[in-house]
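All protein chains but one are shown at their positions in the complex.
Labels A, B and C are assigned to the chains in the order they are written; within every chain, residues are numbered from 1.
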Amino acid sequence: MLKGTHPLRVRYADTDKMGYLYYGHYAKLYEIGRAELLRTTGISYQECEDEFHVMMPVLSMECRYKLPAKYDHLLTIHTELRELPKRMLHFHHEIYNEEEQLLNTGEVKLFYVDMKNNKNISCPPFLLDKFKPFF
Amino acid sequence: MLKGTHPLRVRYADTDKMGYLYYGHYAKLYEIGRAELLRTTGISYQECEDEFHVMMPVLSMECRYKLPAKYDHLLTIHTELRELPKRMLHFHHEIYNEEEQLLNTGEVKLFYVDMKNNKNISCPPFLLDKFKPFF
Amino acid sequence: MLKGTHPLRVRYADTDKMGYLYYGHYAKLYEIGRAELLRTTGISYQECEDEFHVMMPVLSMECRYKLPAKYDHLLTIHTELRELPKRMLHFHHEIYNEEEQLLNTGEVKLFYVDMKNNKNISCPPFLLDKFKPFF
Partner (left out) sequence: MLKGTHPLRVRYADTDKMGYLYYGHYAKLYEIGRAELLRTTGISYQECEDEFHVMMPVLSMECRYKLPAKYDHLLTIHTELRELPKRMLHFHHEIYNEEEQLLNTGEVKLFYVDMKNNKNISCPPFLLDKFKPFF
C-alpha cells in the first residue's frame, strides 16, 4: 500500500457563509493529497504531464461530510492507494482536524491519458516502476 | 417530481491547466442547480437561512465525469428532486454542453438543521408546503 | 466608448465566513465583465485564443471595496473600455447590487501576447477592426 499525510490550513477564502470549509473545496484537498502522495514515490504529477505527456483526468469522486472544517483549523489529509494502479488510480482520503476528529472521507478515481494522442492508456512503465515497490 | 434547468457559462477562473472546468467546481454547479430549483417553488435558500433559520448542510456528494467542459462553453444544469424531501434532500444533476452532450452527473444529499439550536430536523412545514404540490 | 452590463448572482461558494462575497472573487466578476463586453463586439475571448492565437494576460488590477455583496444578491457588473485599446486594454468596472448601491470598483489592465511566439504585440488587426466602431 502507498499512503501518506499532508497538512492544510483552512483559509478565509475557503470558508462559506456557514463559517465552514465549502463542501466543494474538498476536491482540492483530495488533489493535494494525491499530488503529495505521488511525490513521495520520486515523481511529481507535474513531471508526468510536462515530461512524460501523461495526464490523469478524474473519472469519479465520492465525498462523505461528517463534521465541518472551520476557519484557521489545521487539517490533515490522509491519502491511500490500496492497490497497484494499473488501469486506474483509486485514491482513498480521510480529512482530520487537530483534535483528530474525522471530518470527511473521499474517494477519487482517475485514469491515464496519453497527451500526445489523447487516448486512454494503462499505467505507463515509468510510473508503474515507481509504484511497484509499495505493493 | 420537481425539476428544472439553469444555464452557466464556463469562465477562465473555472478552467485548469488541462483547459477544462476543474473537477472540483462541479460542486458549485450543483449548488446553483439546487438553489435555482428551490427558488421555483416560491422560496429561496437565502430565505430559509435568514428568515426561517433553517440551513441545509451537505451530507454526501457523488460525481461522474464523462466528458470535459471547456472554457466559454454554455452549460445547462439539469436538477431533479425525485422524492418529497422529508428527512433529507436528494438532488440528481446532469450537466450538458451546447451540443447536448452529457458531460457530468452528480448526486447531492443534504439534511435540515435548525440554526437556533444546531439540531437536525425533518423538513419544516413552511418548506414542506412548498414542495408538496410537486409530488 | 465601449460599455456594457452583465448580471451575476452571489453563490454560497463565493461567500466567506463574514457572509460576504470574498474579496478575491471580484477578479472573476471583472473577468466576466470584460469577456461579455468583448463578446458584444462580435468576437469572443475564446476565439481570440483558439482561432487567432492571441491571449491577453493581466498586467495589473486595482479594487476598491465600498459595501459588501451578500449571498444570493443579484449583482450587476458594469464594464467600460474608455479608450481604443491599441497597446493595452484598460477596463473600468463597477459592481452594483439590486438597490443600485455601488459595492465595488475595479480597474484591470491587460496586454496582448502572440501565443505562437509568446511575444508582446499591439492590438492585432482582426480585433482592432472590431473595436474601432465604438471609439
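As a working rule, contacts are C-beta pairs under 8 Å (C-beta built on N, C-alpha and C of every residue); 3 or more make two chains touch, one makes a residue touch a chain.
Everything numeric in this text was worked out from a predicted model, so none of it was measured.
Colleague: Using the whole complex, pick out the displayed chains that touch the missing one.
Modeller: Counting the whole assembly, the omitted chain is in touch with A, B, C.
Colleague: Which is it among C:M1, C:L59 or C:L74 that touches the chain not included here?
Modeller: Only one listed residue reaches the unshown chain, and that is C:L59.
Colleague: Residues of chain B in contact with the chain that isn't shown?
Modeller: 12-13, 15-17, 19, 22, 24, 71
Colleague: Using the document's contact rule, name the residues of chain C that touch the chain not shown here.
Modeller: 17-18, 20, 22-28, 31, 49, 55, 57-65, 68
Colleague: Considering the whole complex rather than only what is displayed, give the residues of chain A touching the chain that is not shown.
Modeller: Counting only chain A, the missing chain is touched by 11-13, 27-28, 31-32, 35, 44-46, 71-72.
Throughout what follows, only the chains that are shown with their structure count from here on.
Colleague: Based only on mean CA positions, could you tell me how far chain A sits from chain C in angstrom?
Modeller: It comes to 33 Å between the two C-alpha centres.
Colleague: Between chain A and chain B, what distance separates the C-alpha centroids? Give it in angstrom.
Modeller: 24
Colleague: What parts of chain C, by residue number, touch at least two of the other chains?
Modeller: 12-13, 71, in rising order.
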